[in-house]
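To start, the structure itself, in structure tokens.
One protein chain is absent from this view; the other protein chains keep their places.
Right, chain A next:
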């Protein structure tokens, strides 16, 4: 029987990481993700792994880079201002093709912002975030169970693609408590066998992990290889489509806002409105083709986000030229209720 536990979203991520075989966690306190380092400070050590409270977010993510180069399953977590500090190393990890899991429990910004929920880091997460031409896989859970499940998936994806994987949650998900069915995936032994990981050049040629490519044409070759990899990642596209089949209007929303929007859609459905919900779970790669298909069917779109309008740009790129998307933004720091979304949806439906 799978164990049922009552935990916060932050803790679900930490539990998921341990279930996935994470042996090194490096973190730095920042609200609203502190439950993750606090939990890990004992749990990962009891499991025989390593915990370091780093000197900074920069230190933590570079420790992740080091553990990844050693071929180990490792994770760091932070929240928005801390994520900005981590971007340099994430760019290096992408350039060096290193696997690692990075969690961002998004809070309000820009700057110090506030500690309440927000989705203002969407652009930073899905468009690269650091310097250079690169992408990270981005997973956006909406429930504590999904936070657990997607964290397990994140480790497998990181190693399958040799690429950093971001989990983009927010203060709502991080701080709410729900029952989670804890399951354990099959133990992965492939990490140790990986032909690239550093372990000491015993009985084999030395290995080098780097992102510096100075020889003529070398960086061009590397960047084109990375582009092919980002194309291959489309095989991992995940989304939830709820009552979209006969919908006139499709609400597009991700993460916590996706979940709240689903309640609004349910209420309006019960009142006879033909509305559905499309919730991207992978934010990169973005489920463009599935949205394009809905657009070809003649549906209209409303994107709801906890920001001034970021994902709506990807929605528009997906549905053009068949449709456009309206936008409704909730401002950071507020916890929206399903009721808040009903009027904007009615307005789009024309009554």
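One rule holds in what follows: a residue touches a chain if its C-beta (ideal position, glycine included) is under 8 Å from a C-beta of that chain, and two chains touch if they have at least 3 such contacts; residues count from 1.
Throughout what follows, contacts and distances are computed from a predicted model.
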By UniProt, of "Sugar ABC transporter permease", "Thiamine pyrophosphate TPP-binding domain-containing protein", "Alpha-ketoacid dehydrogenase subunit beta" or "ABC transmembrane type-1 domain-containing protein", the chain left out is "Thiamine pyrophosphate TPP-binding domain-containing protein"
Contact with the hidden chain, among A:13, A:36, A:67 or A:172, goes to A:67
Would you mind spotting which of A:18, A:89, A:173 or A:257 touches the chain that isn't drawn?
-> A:89
Touching residues (missing chain, whole complex) on chain A | 23-24, 26, 50, 52, 54-56, 58-60, 62-72, 74, 88-89, 92, 96, 198-203, 206-212
